[in-house]
Each structure stands twice: as structure tokens, then as C-alpha cells.
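Only one protein chain is missing from this complex, and each of the others stays in its spot.
Chain lettering (A, B and C) follows the sequence in which the chains are written, and residue indices restart at 1 in each chain.
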């Protein structure tokens, strides 16, 4: 592992800070979580973006949320083709093994991934259209959503909102999700947060529009 | 969106708590993060597990870490085949667009995904070997690592450690990662945390073994 | 107080959330409750169980319910022997000082205390029969009730229901309760809730059986 490096000192210091405070205050609980396993109540699918931490917004402590983070909080459709599908694997584990009660898709403002998709859809990003672009190919998941909002003057927000709707619809293509939703043991929730304003909106089930929480 | 539900009240309350405290205290900074974009110093690849929040361990505030979370903190090899690759897309965005200085792979104890892989490798999990198992196909990424540790008496820990090494080696198959590492603009780091003990180990670059931070 | 520890950070954050929202919205009312004293309409005797919060089930706001919680929502018989009787003290204060209009005994499903009593009565819990077992001695209050239901096939539910009946009967051994009930200034109510189903049953005064609310 000659190509690796030791942990930067500023992170070592922070780790020791956590160990001496948060861990020390809660070690018996963490010990139990290790011994008895996790029992998270919800799965959250959110973006990798460094400005959106669901653990902060919802005051999550250890053990509460099973969190998958990818570019633009996207869920692809159900494709059991034997390839590696990280998002689908996380979803399958959360719903069938952990039996979470909620799956929450959390979108956000100023999303670089959504902006890239918008650029592609408007013909301004040839580099993202190349086969070799992982970001481009990942954002293809959102492309079908562009049609629905392409005349909305409030871009890229409209496409950010649509990203949450596309993910929610794709969630329902997974048989184990659909079945659990229909049985009533799983509920799906769509959220979107504004980074600068600290706002939070959720999808209204009747209109499909986002409304302030 | 008739199949969605409103946000549970306990999360609405918690959100308002965050808004009135953490957000209120930092709103000027969040405003800037929204206006000027993110500039995270590091990308962290960690597990979805509800018991391991890198934001807690490293006291992360908004804007510092670009975080991808998937089952068992795995990185697949470079495969620019035009399919959806969520992990590769996150990696590409972090290294080529955000130009992070570090990529940190954070493994952990009591990992359900690694246990599943171990069960497959030891012939005890036929259900995970089915083509339709997303978790099984995702954990295939780790399978080649099993050979290297199969005689280690300290299972599943040995395989959890190997998962970090496999991911680090796979990172180097991405041309943009290898190039940045060789130019010295990017460093790679392997970590593993013990949930119950709150311990943190990192890979020693010479021995390739994990040693206490 | 060297043996104490500071409040865990996750609770500090939650408290600030409550302060900024629920408290802020109601501070004038809380101010009055502090200045003028409490005037609760009912006393509720319920279990310590973390899954049964009467404040949630009955949407209780500050000032409405005087709540005593003990293992298995039990009321002992009247014993004015000069010893410490926490339940009797709470009852006396509620009925004679606060003059509540109702005393509600709220039982529930999946009760660990009732299960322990059942185990004792069926000779399967010698450790609970030891003099030094506080749980065992406390559950002795319910033991006389076992006879009445011991042939009921629906255990432990039958004993959970009986626990409510035993407590109601014991309530009537307190002179100040009996007197107020007979004068018509106090009414007694027996309830039982099913945690999983969210169901609520109450005692039918004629049959003494539980019936859906």
C-alpha cells in the first residue's frame, strides 16, 4: 500500500476530540449497537454534496438512519442484470434485511449533478455526453425527467425537484419496495432543502408539488 | 405522487430545532456556501451503516467533506462501459471537478455487507449468489479479496480490513485518480473504525496492515 | 458529584430545538402555568415502557395530565404504614391536592413487567422470587390477579388486562378515592393499548371486559 498516506494530522486531532467527548459520553450505547446490531428506523438517500448532511438537519445520532449518498440523490430503475448496482444494493439491504419503516429521498439546491444534467439536456455539455463520463452516464437517470419541467422558468430548481420525483417513481419499480409500500410496512417521502436559506420542502402527495414543511 | 407520505412529525420537529440553532448560528456561512459553491477538502467513501457517521467522528461541518456512502464502502474497478456507476460518478466528480486533496476509504466493524460476502465465499449464502441479488452482486467486488485473508483466524475483521485495501487498489485503476496521486495533488487513505470501542486504525503504507491511529 | 456526567450532546441539541419552537410558541402559557400553578384535569397511571407515551396518544400539552409511571402501571392497596409509597403519594397528591376529575389506568401489550409476573406465577422465574428482587416484589401486587385469568388461553394479554383491573380495585381501597368516586367528583377509567396495532380498549363497566374504544 505504498501509494497510501497516513491520516492528515488535523483529522487525527479531530478524531481524538470525538473519542474523548461524544464517544466517551456514549460508549455504553455504542457498545450495545455493536453487540446487538443496528435497527435504523429510516433509510435516507441524499447527495454526496458536502453542504447537505442529513445527520445534522435531523439531529441524527448513531443508530437512527441508514444513509446512502450518491450524486444528485438518484435511484435508478430496477435492473437485476447481474451487474454492480450500489444504490439498488443499499436499497435492497435497507428494505429486505433491515426492514426500515421509511425511505426518504432528500434533494437540495445548488446541486452540481443536476446542473450537469441540465447542461447536457440543453446541449451545452458535450464532455458529459461521452461514453466514458461516469457523471454523464449517472445523470442519464434524470434525463427522462427533463421533459416534464423543460419549460419551467425556475431552473435548475425545477429539475432538482424533478430529480426527487424521478427517484421516488424509480423506487416503485423495485418489487420489494412496491410490495412493502402496498402492504403499508414502508412509506416513501420526498424532501428538498435549500442550502442558503436552510429551508425544507416536502412533496405534496396530491399535487406532486413541493410545499414548505 | 399518491404513493408518498408527509414527513413524520418527529422529523419535522427536529428539523425546526436544527433551523433555530445550528442553521441560525451559521446562516451567513451557509449563504456563502450556496452562493460560492462547495470546496470540500476530502472525499470520504464510507458505509451506509447507521452506526458509522463520518460527520460525527471527524466533527464535520457543512462544506468540508464530500461523502459517498454505499454498502461496505466499496469501490469497483474502472469500467467506462456507458452503464450507470454511482460510485465511479461520485469519484470522478470529487477528483476532476471538485479537485479534493484526499480520498478516504472508511471501513468499520460489524459490517453486514462484509458478513454477507464472507457467507457467500464460505458457501453459506446461496440466496446472495442469485443473479437477482443486488447485495450479492455488489459484494462480488470484494470476493477477489477473500483469497488473501481466507486463513486469517480473525474473521470477519480480516475481510473488513481487506475491503478497504480492495477499494484502495481499485481506486488506482481510475486513470484520473492514478494521475493525481502520481502528481502529488491527491492522497489516498485507508481507515477502519471499531463501532463498540470507538477505535480508529489506518493502513500502514509499508506493511499494508492496519495500525492504531 | 464526580460520579455524574454532562448531558449527552444529542440531547442538548434536541432541547435547544424544543426551546426554539414549542417553548417559543407557547411561552406565555408556560409562564402562566409557572405563576399560577398546574390544574390538570386527569391523573394517568401508566407504564415506564418507552413505547407507550400517554402524552403522544392523547396529544397532551403542558398542564393537562398529571402522570405517574411505574412498572406495569400498578397501584398497591392502601397501606398507611409510614413507609415510602411513591404511587400512593402521587395518587394522594392528585386526588386531594390537585383534585383531578379522572384517574386513568393505562395498560399495554408486550409488557415486560406483566411477563415477569406470569413467569413467577408459572414457576419459571426463581430469580424474581428472591426477596432482593425489586421487580419481583413490585409484581407481587399483581399476583392475586393471576388466579382470575390463569386458564385464559390468551396470555399474557389476559394478565395485562387483569393488571388494570387489579389497579382499579386497589384504587378503591384508598378512602380519599372511594369518597370522591362516591361523591361523583372523581371518575376511574381502565384502558389498555396495543403497541403494534395502535389499538385502544377500555373496560366495560358492566361486564368488566375490555372493549374497543
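Rule of thumb we're sticking to: a contact is a pair of C-beta atoms (placed from the backbone, for glycine too) under 8 Å apart; a residue touches a chain by one contact, two chains touch by 3 or more.
On a predicted model such as this, the values are computed, not experimentally measured, just so you know.
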{"item": "Candidate in contact with the missing chain, chosen from C:62, C:122 or C:185", "value": "C:62"}
{"item": "Interface with the undisplayed chain - residues on chain B", "value": "5-6, 8-10, 13-14, 17"}
{"item": "Contact set of chain A toward the excluded chain (per top definition)", "value": "25-29, 31-32, 36, 39, 41, 99, 101, 184-187"}
{"item": "Chain C, residues in touch with the chain not shown (by the definition above)", "value": "1-8, 11-12, 14-15, 17-19, 22-23, 27, 30-31, 33-35, 37-38, 40, 43, 48-53, 55-60, 62-71, 74, 76, 80-94, 97, 102, 104, 109-110, 112-113, 131-135, 137-141, 165, 168, 172, 181, 187-191, 194-198, 200, 202-206, 208, 213"}
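By definition in this document, only the chains that are shown with their structure count from here on.
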{"item": "Distance-to-centre winner among chains (Cα means, whole assembly as reference)", "value": "A"}
{"item": "Same or different residue numbers at the chain A/chain C copy interface, by half rule", "value": "different"}
{"item": "Cα-superposition angle relating the copies chain B and chain A, to nearest 5°", "value": "180"}
{"item": "CA centroid of chain B to CA centroid of chain C, Å", "value": "46"}
{"item": "Mean-CA-position distance for chain B and chain A (Å)", "value": "13"}
{"item": "Rounded Å distance between chain A and chain C, as computed from the means of their C-alpha atoms", "value": "42"}
{"item": "Multi-partner residues of chain C (at least 2 other chains)", "value": "13-14, 17"}
